[in-house]
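Note that one protein chain of the assembly has been removed; the remaining protein chains are unaltered in position.
Think of it as A and B in the order they're written, each chain with its own count starting at 1.
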Amino acid sequence: MASFILRRLVQALFVLLVMSMLVFTGVYVIGNPIDVLISPDVTQAMRQQVIEQYGLHLPLWQQYLQFLQRLLTGDLGRSFVFNMPVLTLIGQRLPATLELTLTAVLFASIVGIPLGVYAGYKPDSLAAKVIMAVSVLGFSVPTFWIGLMLIMVFAVQLGLLPAGGRGETADLFGVPFSFLTANGWSHLVLPALNLSLFKLAMMCRLAASGTREIMLTDTIKFARAAGISEGTILRRHVLKLISIPLVTVFGLELGSTLAFALVTETIFSWPGLGKLIIDSITSLDRPVMVAYLMLVSALFVFINLCVDLTYAVLDPRLRQGRR
Amino acid sequence: MTPLLDVRNLRTYFETDKGVVKSVDDISFELGRGEVMGLVGESGSGKSITGFSLIGLLDENGHIQEGSSVRFNGRELVGLSERELRAIRGKDISMVFQDPMMTLNPVVKIVDQIGMAIRAHEKVSDAEIRKRAIEALDRVRIVDPQDKVDQYPHEFSGGMRQRVAIAIALLHRPQLVIADEPTTALDVSVQAEILTMVKALVAEMGTSLIWVSHDLATVSSIADTIAVMRRGKILEAGPAREVLHHPRHPYTQGLLDALPSRSKPGELLASAATEAAGAMELTGLGSGAIDAAPDETFVKAENIEKVFAPRIGAFHRLGIRWGVMREPSPVRAVKSASLTIARGEILGLVGESGSGKSTLGRILCGIYSPDAGTVSIGGKPVRSDKGKLGTHVQMIFQDPFASLDPRRTIFQSVSDGPIAHGFCTRAGAREYVNRWLRAVAFDPALADRYPHQFSGGQRQRIAIARALALQPEVIVCDEPVASLDVSIQAQVINLLMELRRTLNITLLFISHDLSVVHHLCDRVVVMRHGEIVEEGTATQVFHAPRHPYTQMLLDAVPKLEA
Partner (left out) sequence: MAMDTRAVKAVSPLTEFWRTFRRNKIAVAALCVVLAIIIVAVFAPFIVPQDPFDLKSLVLRDSRRPPGHVGATGIVHLLGTDSQGRDLLSAIVYGLRISLQMGLVAGGIAFTIGAVVGSFAAYVGGRVESIIMRIVDVQLSFPAILLAFVVAAILGQGKSQLILALVFAQYAYFVRTAHGAAAAERQKDYVQAALSVPMSGWFVITRHILPNSLPPLIVVATVQIASAISLEATLSFLGVGLPPTEPSLGMLIANGFQYLMSGRYWIAIYPGVALIVLIMAINLVGDQIRDQLNPRLRK
C-alpha cells in the first residue's frame, strides 16, 4: 500500500513538471504580452524598462527556470492586467468555481446514479426506457445551449431566478460562499443545474450499463439461487460492485466539470476561475494563464490520486498489494 | 410414499432473436429422498436449463410452459410467486454453479457472503453468523476457517472457492442440491477431492442431489440413477449401472463408445460424428514427411527455460532501491525442460493448469522464444532472434471459436499461409485449399462462409486443415479436444490418428485429459510447476508410473464404474 502511494506521488510530481514545461512553452507562443502591458505611445526607454522588469527579454528556457524558481517559493508572478499577485487573484476566484463544481457533481451523482442503477436493474420497464431516452437527450445537448434556455425560461420568461452573479455570500473560514445564504442559493441554482445536466446524463448511463452487466453475472444468479432478497442483492452486491467504476468516473467528472465550468461561468457571469481564464486569454495575461493551467493540472493530478486510493480501498484485489 | 421431487411434462422455452428455442421439451422424472441423480448430456442438450427451471431461476426471455409440473414434497412449484420461490431457494433446494471464479462476489468478504445467505432465511446475530460461517467452511474442509472467513475470494484457489460455494449451498441443510457441472472448470486432482467430499456430505446429511454434467465418467462415480438428455428430451433414464452397461438408446451407446477409455489405445473410436461428416480424402496430398527416414530425435528441445517477468518501471526500481517496494517475483513457467520426439510419433504432454505445458508447446512451435535452451526440428532451429523460421511446425489451439479470425472466411483463413509461403499461387489457392478441406472431411462448398456459421467440431477441423495446408512435419496440438463434446472429441481424435498414419506427421499432443492421452499417444511426458517430472512410453506411464504426482493424477481421473 505504501509503495502504491509513493509510486503515485512520484508519478504525479513528474506529470506536474512536464505539464509546467508544456504550459509555459504553449503560453509563450501566444502573442507578445508587452503590447498588452503598455500603451503604444510610451517611449522606447520605458518600453525597454517594462520588458526587463518582467524578464521578457530573456530566452525561453531562462524565463522558465526563473518561473520554476519562483514557483518553489510559492510565487506565481503578478497579473499583467489586474496588477496583483496571481495567487491572490486565483484565491479570490477559486471558491466560487469549487462551490459551483461540487454542487453540480454532487447533484449529478445523487440523482443520476440511482436513476441509472434502476434503469439497469429493470432495463425492460417503461420507466427505464424513459430514463435512458432522456439521458441520451441530456448527453447530446451542449451545455452552453441549455444554459441559454435556462436563463430564457427561469430568468426572462418566469422571472423566478436571477440570470447571473453570485448574489449574497456568507463567510466560512474567511472565504465567501453563496450556498450559505438564501439569496446566494437562488443565484447558484441555475448555473449548478446547467453544469450538472450533462454529467447527470452521463453518470446515469454509466450506472445503467454497469448495473445491467452485473445483473447478468453468475454472482447475482448464485445469490438469487441462495434465496437472497432482491433488495439485499441490490444493496450488498450490485452497489458494491458498481461503486468501483463509479468512483473513477466521479473523479474524472469532477475534473472535467471544473473545466466545463468556464462555459457556464461565462453564460451566468459567475465570477469564478473560468471567467478569469477566458478574460486572461483574450487579454494575453500570461502569468494568469500559466498559473491557472498549473493549478488545474495540480487539481487533476490530486483528484486522480484520490481516485486511485479510493479504488484501492474499495477493491480488495488491489488492496493486498497486487498489481 | 411420494418422491421428494416429481417432475412431469416440464417444458422451458426461450424467446430469442432467432425464434423460440425449446431448451427443455417435455421431460418427466422422479427423485427420491437421499437419491443422487446424474443428468448427462452434451452442450445444448438442456440439462443445465432443467436444473434452473426447477427453482424458477431463468433469464428474462425464458418461460416454463403451461402444463409443466414440478412437485417438491408434494407441493407444486410451477406458478409460485417470486416471493414463495425465494423462500424455497437456498433453504429447501439450493444450487452450485460451474465456474467458481464467477459465482462469488470479488469485493465482499467470505463471512459476509455466507451471512447474506444465512439471513436470507433466518434472523441471526452477527456473532452467530460468524460462528456458523466458520462451521460451514470447516464442513467443506477448508483449513483455518477462523482466518479464512475474513478473506476475499481472490485469496482462494478455484477449488477452495467451489468449496465455499458448496458450503453456502448446504447452509440450511437443504433437501435437494442441484449441482451444475460443479467440477468441470477445475483440475483433475481438485475435481476428485470435491467429488469425494460432496459424495460424503450428501450421504451424511441425507440430501438428494442432481449432478448435471457432460462427463459420463464423473457422473458414474457419484450417481445412483442417470438420465441422458439430448435436444431438450430425456432419451433414457434408469439405475446408473443399467444405463452404463446396458444402454437401451443408441445415443447413449454412442456416447459410451466415443469414450477413449472404453476402447483399446490406438484404435479408431466409434463416432457418429465421424460418419456424419463423411469420408476424409487423404490421397494425393503433398507432405514432406510421408517418405522421410526414421529419426529418433527429430524434434529436440534442450534445457528450455521461460520466465515471465513482470515489467518494472523506473520509479518502481527506485522504490526497490529505497526499500519501500518489493521486487515482484518472476514466474518461471518452464524450468530446464528437455524432450525429444521421434519422427511420426505422437508425444503426449500432460499437466494441470499452470504446469507450463502450453508455454512449452508454444516454444516448440516457435511462437515464443525461450529464455534459454534450444529447439530444433530435423537438426534446424525453429526460431531465430527475429522470429519463427519456416513452416515445418504448425499449431492447433484449444478453443476453435477463438482460433479462427471471425472476419475472414474459411477460405481466406486456410489460404493465407500457403499463399504467403508459396505453397500455391493466388490463382491456384481455391483448388489447393479444397484439397485440404476434403482431407478433414469438410465440404469445400462451404468455404466462403464465416466461422460463426459453424459448430465447434467443424471449426476445429478447419483449424486442422489450416495447419495441414502448410505441409508441416510437426503439429503441436494445444488441448485440441478440451472444449468439444465427447462425440466430436472422438471425431477429432480419429482424424489426428488418420493423419499421422497417412501423412507420417509428428504430433505433440498437449492435454490435461489422461484418458485421451492414453488412447492417442505413443509416449507421454508429465509436467508439474514448469518441470518435467516423468517421461516414458504410454504403457509404462499409465500402468507403472514412477513419480508420485503421476500416480496421484491417475488415481484422480474419474473412471466409469465397472
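The definition used in the following text is that contacts are C-beta pairs under 8 Å (C-beta built on N, C-alpha and C of every residue); 3 or more make two chains touch, one makes a residue touch a chain.
These numbers come from a predicted model, not from an experiment.
Within the set B:Gly366, B:Gly530, B:Pro545 or B:Pro558, the residue that contacts the chain not displayed is B:Gly366.
Contact with the chain not shown here comes from a single listed residue; of B:Thr2, B:Ser353, B:Gln453 or B:Thr539, that residue is B:Gln453.
Although one chain is not drawn, the whole complex shows that of B:Gly67, B:Pro330, B:Pro381 or B:Pro406 it is B:Pro406 that touches it. Residues of chain A in contact with the chain left out of this view: 15, 18, 26-27, 29-30, 136-137, 139-145, 148-149, 151-152, 156, 212-213, 216, 252, 255-256, 258-260, 262-263, 266, 278, 281-282, 293, 296-297, 300-301, 304.
Chain B meets the missing chain through residues 16-17, 44, 59, 61, 311, 313, 362, 365-367, 387-388, 391, 393-395, 397-399, 402-409, 413, 416-417, 420-421, 443, 445-446, 448-450, 452-455, 458, 463, 466, 470.
Everything that follows uses one rule, which is that only the chains that are shown with their structure count from here on.
Each chain gets a centre from the mean of its Cα atoms; for chain A and chain B, those two points are 49 Å apart.
Chain B makes touch with chain A in their complex at residues 55, 57, 60, 86-91, 94-95, 97, 99, 102-109, 112, 116-117, 119-121, 152, 154-155, 165, 168-169, 171, 310, 315-316, 318-319, 324-326, 328.
Residues 2-3, 6-7, 10-11, 124, 217-219, 221-229, 232, 236-237, 240-241, 244, 314-317, 320-323 of chain A are the ones touching chain B in the complex.
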